[in-house]
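Missing here: one protein chain of the complex. Every other protein chain is in place.
Presenting subunit A:
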Amino acid sequence: MSMSQEVLLDVKDLKVHFSIPSGKLFKKPGLLKAVDGVSFQVKAGETLGVVGESGCGKSTLGRAVLRLLKPTDGQVAWFGQEMGGMKPEELRNVRSDLQVIFQDPLASLDPRMTIGQIIGEPLITHYPKLSKAEVKEKVKAMMAKVGLLPEQVNRYPHEFSGGQCQRIGIARAMILEPKLIVCDEAVSALDVSIQAQIVNLLMGLQKEFGLSLIFISHNLSIVRHISHRIMVLYLGRMMEVADRDAIYAKPLHPYTKALISAVPIPDPEIERNKEHVALKGDLPSPLNPPSGCVFRTRCPFAKDICAAEVPALKSFAGGREAACHFIEE
């Protein structure tokens, strides 16, 4: 991606901490650092893939960007304007440019509403002056665009399949023609064949409307297909961020290396002979993360310094960044 593009979203040192009741009287509640010091930018028309294991803070990050959660610390700036300091009306205006697609297609649609009402809801919220006929017309146009039959506008969500429900979710997110959509595991709950259709639909819409995506997923193959840049999270911290091709060709961080080597290659000959970096152990409890580098307990290269010092995010050639003590160019 070239440098000339406009920066839509600028996230600096974002932290989201939850206090977890200990369950015991007189004992201090634990602090869960779901997202701890994450910084990144999203430019117009680009897709940022966010990958990591379950519980590494991917979804929390998405929710904090959408301000469904209040961040504990750090800045989220939309077109250079800090969202934390916005008045409710300003935030409402930003929300028309910032939409979300959820993981569970059926759960993200209100079962008591028709498809037309669901897709039209953002429209009547932001343009209350539109007549019912105009709303319906726009809804139908959007339904056609995402591959739904417009005459099904009066049907209810339980009458559709998972893939169709996800298309409805996409239509709802697209109806205001937003600038950025957060896709929170948007295809993980779907069949593989449907996943491809939905991803291609998203990429088509991105091309047509010049939209940016934050694509949160644990499926590395899909992230590779859709993303321009990829960010790797581990226990709420950033491990590495780089352009797609660079990160898949030469991952810098040991965690990224392990992740990428775990992606199966659909050719048994290559798959059998390729180098696997198997990680030992489980993800440590986020309530009690390791000192220093959070990845050190599972890192094959860990040394004493890793336990003592938190590695800073260092910049490398090609605009990539990684947080490890032992990376040399």
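Basically, a residue touches a chain if its C-beta (ideal position, glycine included) is under 8 Å from a C-beta of that chain, and two chains touch if they have at least 3 such contacts; residues count from 1.
Throughout what follows, contacts and distances are computed from a predicted model.
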item: The complex's invisible chain, by UniProt name, from "Flagellar hook-basal body complex protein FliE", "NADH-quinone oxidoreductase subunit K", "Multiple resistance and pH homeostasis protein B" or "Oligopeptide transport system permease protein OppC"; value: "Oligopeptide transport system permease protein OppC"
item: Contacting the left-out chain in the complete assembly, out of A:Leu48, A:Val76, A:Leu98 or A:Ala302; value: A:Leu98
item: Candidates A:Ala133, A:Val192, A:Ala278 or A:Ala312 - the one touching the absent chain; value: A:Ala133
item: Which residue of A:Pro29, A:Pro111, A:Pro300 or A:Gly319 touches the chain not shown here; value: A:Pro111
item: Absent chain, residues of subunit A that touch it; value: 63, 66, 68, 91-92, 95-96, 98-100, 102-104, 107-118, 120-122, 125-126, 132-133, 135-137, 151-156, 158-159, 169, 172, 176
